[in-house]
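The complex appears here minus one protein chain, its other protein chains still in place.
Chain nomenclature is as follows: A, B and C, assigned in order of appearance, with residue numbering initiated at 1 for each chain independently.
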């Protein structure tokens, strides 16, 4: 049955996240962007929301709630509406943790999941992107060779979120031409972590470069152990999540521009009364909606264990195109004010262009 | 020296063509489109302009004027402003004739050029396009193999303009992987001509399908004879010409929409006074200009014998995109009236979408 | 609970719709090339196939979608075959929707069985219904309305057995003066001028009407309310109601055509050995595949906006904004999709040996009728900004 209805519980969660984003994220977003830094205080405060732990099994100390990609999509949109950078920082550990819950071996669950059930923010991260031009997740350069009962990882990964403080990395590498995933502890021999990459947007989100110089890991480090894993499903979750983040960002731009355009006057009337501006805002709204439904569709397929590769791909690429269009035109609506850092729109524009080229930073 | 200045002679020619197009093409365009037919009377009348013959050498009975791609670009824009279909029909022979002048062997010039110096319209045509999906002039399926001192041509060509009445075809075929061109008389053995293809637009322009079942031609039939030819330059000329045709079409749409929008009222005022309509018209004008300068640049490079492949490619692809955008939005400006055949805009829309996928129908 | 899966009966119905559509498609080219003819009310194949629509309400389960949603999916499925040709022509037109929305119980009872066209647009007024010039004057002596005026772009205008006409009883009152009148075919003074010649949907029945001192009984006023209500309420509102489902429906109709174009293009890409893969990046993709993926995303997005508007209707929730979102989105989407498919396939795309070029022409109407894309943007912007008609023109 085709339905857009939220459960009461989902309504409640969405409301709560909307308030949290408005009160805790939006007010500090600019300051974090200018300082290229997020305080531990914020990360720990966000951690208390239990975004990561509540959906972990009770056996490892989690909340034992069933993981719901749909609910997570709602949460991500609301948090990103406050600020995409802080939203991503808050949920980076979920991507790692969820991957273990979803595809990890029993041993991996027992060893790694408890890390995320503590009272303080704990970082672990996914390493997908590579610094090469025209990076394509379908064409990985990082290699994993079998060596006896071990794997040897070689290559360079970049844009690894929270890499500077992550205890573990889930490294996506090509094994005999097919993508595979491996759990690599931060102190692994041959692993060099260079924290603090400088990027166009999401400036407050620390990202690292990982150099893997023949890093050896045991066979048990492979995600899923002997059973192996499905990297595609892992990336599907990440793409669907990014889509929801971009929807939140887009909505933030729209909701900032509407009151601005109604107040701002030119040629004796509010600029919102000019068709050029009014229609632009109408199209922003239209595309926020369209992007959201695509994100929901991907999330609902993930929730039901269906193959979501197509819908996640379409949701991510569509949201990437439209969120950039919306933020770019948000600047245009504000005119000169859109170009100066007294207003958040230029930051949202940088974040949108940045989010559009990412993979594997967040998950559902 | 960068200059956009026309010579006095060019100004005169442009004026003359503008008048001819307004008086002879525009009035019969719709009727020809509905009947899918162009009268011989029109073709002969257009022939008297000497578009083809004046630029042929006196030695073969031509006007002996130096060929000027720039002047031809101006001519094509004006004629296409009247009607693109009739404009193309009128100049189809020029593409063949110019190719012979430009790259033909002395023998080919002596044999073929006189055909175009008579008092009546004489058709000869270029065969480039093939019916396969995703046709790419860079990947021809029609093959030419050497057989002793002869060539054997095999393949199928489509959208050959005026094929039904053409005395000769210049067939572009792949020879050892590289494109080459061959003069094929319509009575050649193994050549089957099926006239009267049915297309979306340019409905009045007769186009044919050519089946080449091992058609044998002598070595001397190769364009340029032993010296061979440069097919790329030939296609460059065709692309640049198409760009000018599309500019003329775009300008026709714009100039039809402007007065319509000033007259047509909605909500108590002319729709031209709505920013949505006014800005759309402004962008149409902007893109007509931009497309024209690209077409001029390609033409001026051809005129000076420079490599025009890049500029012709950019001019054609840009004009194709923008002319379609302009015609499509022309329909939108007229609303319901844009959808009915009492107005020419729907015809221009079909012609624009058709022109956008063509090659080798016209030349400079 | 958010869900985008179809129920078992949804699946069955759409499968049946697809089968009917494939039959209709066989006749699509013929009636496009022979626009003076009308497709028959029943195709020869009709006897062998049980029409899907008739089964719409039968055997539905809790897992099946609401009727409005299902209706949109069936509309898409039908135009995927052809815009105009149907295995069995359905009775009823836009006028029937208006009758259901604003007719009195007696009127619904009396005319429910007719095929009613809806006549709104006039030569002088396109998107601005408040400018209706067609007049209705009450003749107290005979208790008759006297209708005078012209209407154009009347869908199913030739085949309809009657028409719901917008006419003003008081020009000074603007939109408040507009009322709907039901006029049966054959009423003296009611002339069907001609069938319009169009870019696309040529097999479709689009007429122009002329009314000259056309007299109808007093009780042919839809809803029966003769008072001229205040601005923006009453008669006009009543009729506008019908738009809340017709906008998503028009969007769905266009998207069915766009989906046909995408399916055809995908098939040709496969034949040509061009891989269309999901989950890859730009680097490993060919230009035609990348373009196709972009169009596919546009289609999915647009389809979901239609589902959204229809789902709200099914929930009995207001969907004025969402109806315009779906109409505006689909209006642009179908233009981009059909144009893009031709760009991908090249010259073969413009050959009338294939239906792609027809789909380009047919779907172009989507962004024009039932309120152009510009009008939909006005509606959206007003809701978004909380502006009235006078604040945003």
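The rule we apply is simple: a residue touches a chain if its C-beta (ideal position, glycine included) is under 8 Å from a C-beta of that chain, and two chains touch if they have at least 3 such contacts.
Since this is a predicted model, take the numbers as computed values, not measurements.
*Asks:* Of the residues B:33, B:102, B:301 or B:346, which one touches the chain left out of the display?
*Replies:* B:301
*Asks:* Spell out, residue by residue, where the missing chain touches subunit B.
*Replies:* Here the touching residues of subunit B are 1-7, 70, 134-139, 232, 235-236, 239, 258, 261-262, 272-273, 275, 278-279, 281-283, 285-286, 289-291, 293-294, 296-297, 299-301, 304, 309-315, 317-318, 321.
*Asks:* List the subunit C residues touching the unshown chain?
*Replies:* On the side of subunit C, residues 272, 274, 281-283, 285-291, 343-344, 346 touch the unshown chain.
*Asks:* Could you please point out the subunit A residues that touch the chain left off the display?
*Replies:* 129, 131-136, 158-159, 197-201, 264-267, 274, 276-277, 324, 328, 331-332, 335-342, 346, 349-350, 353-354, 356-358
Quick note on the criterion: only the chains that are shown with their structure count from here on.
*Asks:* Measure off the straight-line distance from the CA centroid of subunit A to the CA centroid of subunit B, and report it in whole Å.
*Replies:* 51
*Asks:* Between subunit B and subunit C, what distance separates the C-alpha centroids? Give it in angstrom.
*Replies:* Measuring from centre to centre gives 38 Å for this pair.
*Asks:* At least two partner chains per residue is the criterion; list those residues in subunit B.
*Replies:* Expected reply: 274, 276.
*Asks:* Which subunit C residues sit where two or more other chains touch them?
*Replies:* Residue numbers touching two or more other chains: 374, 377.
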